[in-house]
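Structure first, commentary second.
One chain of protein is taken out of this complex; the other chains stay put.
In order of appearance the chains are A, B, C, D and E, and numbering begins at 1 in each one.
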Amino acid sequence: MLHTVNKSPTERNALESCLKHLKKGSAVLLIEDGVYGALRGTASTKMVEQALKIHPIYALSPDIEARGMQDRVIEGIKLVDYNGFVDLAVEYPGVQAWL
Amino acid sequence: MLHTVNKSPTERNALESCLKHLKKGSAVLLIEDGVYGALRGTASTKMVEQALKIHPIYALSPDIEARGMQDRVIEGIKLVDYNGFVDLAVEYPGVQAWL
Amino acid sequence: MMKLGILINEGPYTHQASDTAYLFTKAAIEKGHKIHRVFFYNDGVYNASRLTEPPQDDRHIVNRWQKLAKDHHIDLVVCVAAALRRGIKDENLQEGFRISGLGQLVETGIQSDRLVTFGD
Amino acid sequence: MMKLGILINEGPYTHQASDTAYLFTKAAIEKGHKIHRVFFYNDGVYNASRLTEPPQDDRHIVNRWQKLAKDHHIDLVVCVAAALRRGIKDENLQEGFRISGLGQLVETGIQSDRLVTFGD
Amino acid sequence: MEEDAGGKVKKFLYINRKAPYGTIYALESLEVVLISAAFDQDVSLAFLDDGVYQIVKGQHTKPIDVKNFSPTYRALEGYDIEKLYVEKESMEARGLKEEDFIVPVKVIDTADMAELMESQDVIMSF
Partner (left out) sequence: MEEDAGGKVKKFLYINRKAPYGTIYALESLEVVLISAAFDQDVSLAFLDDGVYQIVKGQHTKPIDVKNFSPTYRALEGYDIEKLYVEKESMEARGLKEEDFIVPVKVIDTADMAELMESQDVIMSF
């Protein structure tokens, strides 16, 4: 399953709840304000780094750049553009949005 | 100042942020989904009880009843209706909404 | 008796903000306070759509505001910039609302004893 | 090549959901995938308002969807129940969108290889 | 209503993570669930995070002048929609017990909820 998260982890509980519900083989894609979850040195970094040990985590680079966060992404998080988003949605057997 | 909070404390950070910014003499009014912050036995109860030692906390009873929470309100939190909301807005020198 | 300004930032039905604002405003009027203005901003501009048609058994948020304003001579102002980008124009504006500039919001803040905000 | 269904739950400009959905859908088409339907629900119905008029230097979200649909024969469906309570009707519906029932959303789930949701 | 979906039966999961009344998502999610009953699919509902508040007993919405839609969850059984799952950790963090709910539900833990999500064909979240 590909899980998409579009909320900032410092404003809402969506990312935290998502990470608790990942099964083996699942991946996370951070989009929109969700990309704040991809950053180094924040209150949520440790939680994300823990999940990253087990699950691939992606972040939508257009959203990262829009927010000026291009130099702050946690090592190991893969950046994708909209084409990459489409590829992920196709590659995984389903897409679950954590709204 | 009267601070209004309309977000659930288990979904967003609004209540937590509000409580950190209370000055002596300020009060909090929980409305809409914010009334979930008025409940006993939840993950946010302790935080609210701490604030209650120093600040008056009110909850909008129509919103409490709508959500079926009438028997779960923390002792010491005062219930008000829309008339009471108006009285509080008038009594305090300003109203700050934590959106 | 006080002069109150009301700011509504969310659309009807989707968020409770407009419901709460309405019930607050009604209570304030009944208590003898004066409503300087109700200002609709952000998605709040959708509260002014004349085409709104809720289910029969549901409250009619738009018409409720309209009636309250008519009965008590309340100024219902919809922000023009917020309205244009959301498709609210004279063409679909309910009677009793008027479209004006953001300056009316700032003026509400200046002229009211309290500005009370309802949003998300 | 896959058949994708798109669900949009938020209105234009207010939330980024419709922007992301558009850019995703466009990329999917360019990659050769088929879009079974774009379904507009909740505040998503506001994406279909013909009266929408953003500032000159801003993207026109409504017309952008309309053009994409025309160029690639995409079915843009607006939920009738969600639309009525939000004041979207034939009267202010942009060409290229059609109003229909929620069953079309369930059908999209059944017929598509993937349903991708964009919301708040 | 067009109910012919070519004979396919898919597993549909409706995920409810938001509280009722503050926003319309809970109600409009329920409206989709009701419609889906006509399509003979394999439907489940999951209540987690603040979504567990949607099905709490004793909702009285008259004071806020909004329709109380919680009794509708009881009607789901009549449409053969009987798989309602509540996440234990979400329920407990809100001081709720199984008997607080207006409908019979199956209480499952986070690991089982994750399993449930993973086993679906179509997931809808509002």
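Observations on the structure shown:
In this section, contacts are C-beta pairs under 8 Å (C-beta built on N, C-alpha and C of every residue); 3 or more make two chains touch, one makes a residue touch a chain.
Just so you know, these numbers come straight off a predicted model, no measurement behind them.
All shown chains touched by the missing chain in the whole complex, by label: A, B, C, D.
When the whole complex is considered, the residue among A:8, A:26 or A:96 that touches the unshown chain is A:8.
Summary of contacts with the chain left out: across B:27, B:47, B:74 or B:99, the touching residue is B:99. For subunit A, the list of residues touching the undisplayed chain reads 6-8, 10-11, 32-33, 36, 39-43, 45, 61-63, 65-72, 81.
As for the chain not pictured, it touches subunit C at residues 7, 9, 41-42, 81-82, 101-107, 109-111, 115, 117, 119. Listed for subunit D, the residues touching the missing chain in the whole complex are 13-16, 19-20, 23, 57-59, 120.
The rule is short, and it goes like this: only the chains that are shown with their structure count from here on.
Each chain's centre was taken as the mean of its CA atoms, and the one lying most distant from subunit C is A. If you average the CA atoms of subunit B and of subunit E, the two centres end up 28 Å from each other.
The geometric centre of subunit A is 24 Å away from that of subunit D, both derived from CA atoms. The multi-chain contact residues of subunit D, meaning those touching 2 or more other chains, are 9, 42, 81, 115, 117, 119.
Annotation for subunit E: residues touching 2 or more other chains are 21-25, 49, 64, 66, 121-123, 125-126. The set of touching chain pairs reads A-B, A-D, A-E, B-C, B-E, C-D, C-E, D-E, using the touch definition from the header.
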